[in-house]
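All protein chains but one are shown at their positions in the complex.
Letters A, B and C name the chains as they come in the text, with residue numbers starting at 1 for each one.
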Amino acid sequence: MAATTPGATWWKGAGGPLLPPVAEVPAGGGGTQEEARRTDGSGRDEATKGASGMSPDLRTRLGDVELANPIMTAAGCAGAGRELAQFFDVARIGAVVTKSVMLEPRAGRPAPRMAETPSGMLSAIGLQGPGIEVFLQRDLPWLLARGGRAVVSIAGGSAEEYAELARRLSMAPGVTMIEINLSSPNLADRGRDFTEDPAAAARVVRVVRASARSDIPVFAKLSSDVPDLVGLATACAEAGADGLSMINTVRGMAIDTATMRPAVAGGTGGLSGPAIRPIAIACVYRVHAALPDVPIIGMGGVRTGSDALEFLLAGASAVAVGTVIFHDPSACVRILREFEEALEERGVARVGDLIGAAHRPLGATALR
Amino acid sequence: MAATTPGATWWKGAGGPLLPPVAEVPAGGGGTQEEARRTDGSGRDEATKGASGMSPDLRTRLGDVELANPIMTAAGCAGAGRELAQFFDVARIGAVVTKSVMLEPRAGRPAPRMAETPSGMLSAIGLQGPGIEVFLQRDLPWLLARGGRAVVSIAGGSAEEYAELARRLSMAPGVTMIEINLSSPNLADRGRDFTEDPAAAARVVRVVRASARSDIPVFAKLSSDVPDLVGLATACAEAGADGLSMINTVRGMAIDTATMRPAVAGGTGGLSGPAIRPIAIACVYRVHAALPDVPIIGMGGVRTGSDALEFLLAGASAVAVGTVIFHDPSACVRILREFEEALEERGVARVGDLIGAAHRPLGATALR
Amino acid sequence: MSDFRPVQMRSPVLTVRRVDAYHAITVVAPGIAERFRSGQFVAVAVGGEQSSMLLRRAFAIHEVKPDYGGTVEFLFAVRGRGTAWLAERRSRDLLDIVGPLGRPFPLPRDPVNCVLVGGGAGAAPLFPLAHTLRRRGCRVDFVLGAADAERVFGAITARRVAETATFTTDDGSFGLRGQVTEVLPQVVEDARSDVIYACGPMPMLREVTALAARYDIPVQVSVEETMACGTGVCMTCVIPVIGDDGITRMTRSCVDGPVFRGERVRFDDVGTIPFDALGAPGWKTHGDDAVQTREAG
Partner (left out) sequence: MSDFRPVQMRSPVLTVRRVDAYHAITVVAPGIAERFRSGQFVAVAVGGEQSSMLLRRAFAIHEVKPDYGGTVEFLFAVRGRGTAWLAERRSRDLLDIVGPLGRPFPLPRDPVNCVLVGGGAGAAPLFPLAHTLRRRGCRVDFVLGAADAERVFGAITARRVAETATFTTDDGSFGLRGQVTEVLPQVVEDARSDVIYACGPMPMLREVTALAARYDIPVQVSVEETMACGTGVCMTCVIPVIGDDGITRMTRSCVDGPVFRGERVRFDDVGTIPFDALGAPGWKTHGDDAVQTREAG
């Protein structure tokens, strides 16, 4: 019908979005990447400014990878960095964790997909995404060209799908890490997700670790809604996970008192935001106590630099910011700044000194 | 030393609290109870005022018991009603659920016992209380004399302790219901709590049901932090529970970023308040779907009348208000008023029509 | 390009006014005012720094002015907690505001006849559009509807700016009794409209779009889907929209909209995943019938 519309010719911009949110950057070129770093990377200098001994050393290690600082985005809350680049330089933060990518395009769940809850939200997106091909062609190169570190989250319906995704990602240059989103329905198990069965989760981790390039750390992302979190974490670590990400959203529900129906289509959704932070902290603390050598990316309701600090003290080596990005699109850089200030105030020289400090006996908490 | 203090004689009120929060009411006497009803029970009339067909019928059934309305206090958040009576007439609400009572006095956990979290709080009180004897002598008679309906929460370290508590309560007149707090450490199971083992939980329910007077409904209170909530709920119902209360607090933790130690002594605490409401709603919805004939007292973050409505739509027959009482000591009557207004706005004639309405197919939600 | 990027600012409130059933807030926000194009919106944080309300509220920009370096006005009806909080703001309070967001109304190249159709507060973005169209020499006709007289917004402005202004109310308390779609055909015929712009509830947009098809004229609709972020990262605001390639995609209404070509929106399928949408269950080789994710994502 559009073609037969007489007026269709005189639109200034017909059809598609008029406003690509940011200028297109030619994909993949190493030179472009350098250029982008030089022009836009100033923030990175700011983050380490005055490193004359006064500023804390913000670097953190996740497996074999070192990040400039421990603040990342959480999967599914920042796309692949492109929209947020309107608000800050994505190269300034430790890494961008992408929305979980699957092999094929996926339309996700029907609307309504979300409801606001006290200090949190319920969501049920259903892993909508364009699939790995578009991701590799369009999203990943864009992020790399901007100088961002890419942690790619993957989701599948079977261990084989996960393995295939890891293989494809390993062939593309520039992937810093892979995060396995295990909260995806296992098609062989009537849709129960992989975190509900430690053996299935371990199998996914094992095949991904085997398929991914060896210099790419593989992190397994866990949910707190499991019978035995430490058991699951141990199973993943033993299957070869280089680290753990936790937590995913918590199972929740809201009823719309006007329609008297569940507020999110399909009934339950995932609860996220500051409301769940105490649950996330408890998980990180418990798993770090059991597996002190396994690095953890902590997430769940990080809103301020002090919240990020809380996760590190509980045992995380880095933190990811999710829902709060919806509230404040510049949250990641604000949190990074607040976090750095918090370290300065406390005279903490190195991020590494903080990790798990809340576990140490009272006398030992004094930091250099 | 106090005795040797020369000035000790000239204090207006020496030693104990100067201000008993409210006038003492002679314990137990039926006449007094009637009197208290007549003088203070005006609120009750208000709640059912204009029952000329316009006002909704707020009565609700919990097993064999009928309550005047579905708003109750949550265990441990209202003492035995005495302190709140300074702010409203405790006879106006459906029932007062008392702080869990144990056989012996209990000092509870060391301070700090709480931390504020976004839209919630963490607490670890450790079941501090005076023990059943003092409860029966002092607290229960006070509540009954004021015309309050007493739902007594009990906690023990073994099935036998629970049974003994039920026996003692059954001998006292005036107990409306017994709520079994199963989130108490099972001494025979290295302190794991009873909800973590459905068989142990069922055993407690069975002996309590056997020991309690047959006209006193027994509700089992569950936590959401269990491997299989529906399984646990089913086990409790099959063991004779007349209904279920859910949810207890959710395991959580906060780290004090100043001291770098857990904010609550002992590390983890229980998360409560509006933050956990979506978790609680999901639990009530799920259990009601599985066991539609088992009445549920819903709780977890009820702050407004609309929140109470949400729990009823999810499948609860009554709701309990906990943490929000700390925020607003008159919360229960405010919520009752808001709840009644919400029903009027929606033209709902009977509370009973709402229970579980969110489960019905779309067309069926229209209410008479 | 940087001109088009939305900005985030803490903007001082200049005035809070009542306009019939609505509240109008004007903030000082030069960055937003200078980038603004008709049809775009702002996303406002509500409840203050320790708010329990995490999600921003979206409001169409109703007017921008050059005063104080640039001001932005939006208007709103109190619906829930967030708008209740906004209604209590006073001048000099600060609002955390992001904008301008979204795809603006495409403008005709030539001075054609435009009819602007709005429902209730949904009419707000049509006013800056009307001014712009007039500046370009277009003829503007207004059709505004609402539940009652109080909720008809901007009648005086509409009369001033437009060639004709037709009003409808559900209760007949102002203008004609009925729906805007009942009077629209007459207006289109009388004004020999070349294009329709419409803002309002989905059912209205669907009917307006059907009507435009009947008259074979283009229609641009601005949808109002629930949004969590407004900036394109959360994927909560999707509706099924047909792309240039004929393929239906679950499309974000915050960045790819809120303005869409009416005929591209699959109104009847809003709230569902159409079976033929890109990546719908069964869409490709994958037999993933169990698409219920337990977790978000």
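Rule of thumb we're sticking to: contacts are C-beta pairs under 8 Å (C-beta built on N, C-alpha and C of every residue); 3 or more make two chains touch, one makes a residue touch a chain.
Note that this is a predicted model, so its numbers are computed, not measured.
Visitor: Among B:D89, B:D139, B:E164 or B:D193, which one is in touch with the chain left out?
Guide: Residue touching the absent chain, from the options given: B:D193.
Visitor: Given that one chain is not shown, which residue among B:N69, B:S119 or B:S211 touches it?
Guide: Touches the omitted chain: B:S119.
Visitor: Please pick, from A:P56, A:G81, A:P118 or A:G156, the residue that touches the omitted chain in the full complex.
Guide: Checking each option in A:P56, A:G81, A:P118 or A:G156, the one touching the absent chain turns out to be A:P118.
Visitor: Among B:L62, B:C77 or B:A314, exactly one should touch the missing chain; which is it?
Guide: B:C77
Visitor: Pick out the residues on chain B that sit against the missing chain.
Guide: Per the touch rule, chain B residues meeting the hidden chain are 1-2, 4-8, 10-19, 21-23, 75-79, 83-84, 86-87, 99-100, 103-114, 116, 118-131, 155, 157, 181, 183-185, 187, 190-193, 196, 223, 225, 248-249, 251, 265-266, 268-270, 272-274, 323-330.
Visitor: Which parts of chain C face the unshown chain closely enough to count as touching?
Guide: Interface residues of chain C facing the absent chain: 46-53, 81-82, 84-85.
Visitor: To test your reading of the contact rule: which positions on chain A touch the chain that is missing from view?
Guide: Output for chain A: 118-119, 274.
The rule we apply is simple: only the chains that are shown with their structure count from here on.
Visitor: Per the contact rule at the top, check every chain pair and give me the one with the most C-beta pairs in contact.
Guide: More C-beta pairs are in contact between A-C than between any other chains.
Visitor: On a C-alpha centroid basis, what's the spacing between chain A and chain C, in Å?
Guide: 31
Visitor: With centres defined as the mean C-alpha position, give me the chain B-chain C separation in Å.
Guide: Result: the chain centres lie 46 Å from each other.
Visitor: Between chain A and chain B, what distance separates the C-alpha centroids? Give it in angstrom.
Guide: One centre to the other, that is 39 Å.
Visitor: Of all the residues in chain B, which ones touch at least 2 other chains?
Guide: Only 118-119, 274 qualify.
Visitor: Which positions in chain C are in touch with at least two other chains?
Guide: 52
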